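Here the complex is missing one protein chain, while the rest keep their positions.
Up next is chain A:
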Amino acid sequence: MTVNISRRHLIGTASAAAGLAMLPITASALNPTTARTMVDKLVAEINRVIDSGKSESAMYRDFERIFETYSDTSYIAAYALGVDGRRASSTQKRAFTDAFTGYISRKYGKRFREFIGGKLEVEDVRKVKNFLEVRTTAYLRGESPFEVAFHVSDRTGRELFFNIYIEGVNMLLTERTEIGSMLDARRGDIDAVIADLKRAG
């Protein structure tokens, strides 16, 4: 930890020394305040859906809308498909993103329902590599608090999250494993995976 901090410090000093040429890049880069506000709104919306007492299917529709609003669905879908995406046609890519977004909303929506009576609190924002990490703490009933981190980029021109880390487990890697297994089980047939994703989750 100490090493990390001092390294970051060094990088900061070095880029300051590099002078004004660096500044325009930094200025146009990610905004921590916007990222934090985005995660605050995201958390509030998730909490509202959980507390709404709606039917399960209505909740999943809400989660899908939240996912589409706050996350970089193209990147998450592309990453989950991995190298197999290179041989996908543009029609397949679009269909995959659609099916995958529905699947992931249902899958994570089910888990969010366990948050009933719990809450997420935003702790801090820090820059890592070329994106921002918004760290939150999850307080669940009968559980010791744990960390949930949202990774936010402005790749699309807006601050959107593209990955979630819960206790070291991250969504992108986990979903790439899952989609990879689905492809293996269907002999690499992307259309079959898309068809099954519409029902899965």
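Here, contacts are C-beta pairs under 8 Å (C-beta built on N, C-alpha and C of every residue); 3 or more make two chains touch, one makes a residue touch a chain; residues count from 1.
Everything that follows uses one rule, which is that contacts and distances are computed from a predicted model.
Peer 1: When you check the chain that is not on display against UniProt, which of "Aldouronate transport system permease protein", "Dihydroorotase", "DNA ligase-associated DEXH box helicase" or "VacJ family lipoprotein" does it turn out to be?
Peer 2: Spelling it out: the chain absent from the display is recorded in UniProt as "VacJ family lipoprotein".
Peer 1: Using the document's definition of touch, tell me which of A:32, A:85 or A:118 contacts the absent chain.
Peer 2: A:85
Peer 1: Decide which residue listed in A:40, A:178 or A:191 touches the omitted chain of the complex.
Peer 2: For the chain that is not drawn, the touching residue is A:178.
Peer 1: Mind pulling the chain A residues that touch the left-out chain?
Peer 2: Residues of chain A in touch with the missing chain: 1, 4, 72, 74-75, 77-79, 81-82, 85, 88, 90, 93-94, 96-97, 107, 110-111, 114, 128-131, 133, 142, 144, 151, 153, 155, 162-163, 167-170, 172-174, 177-178, 180-182, 184-185, 200.
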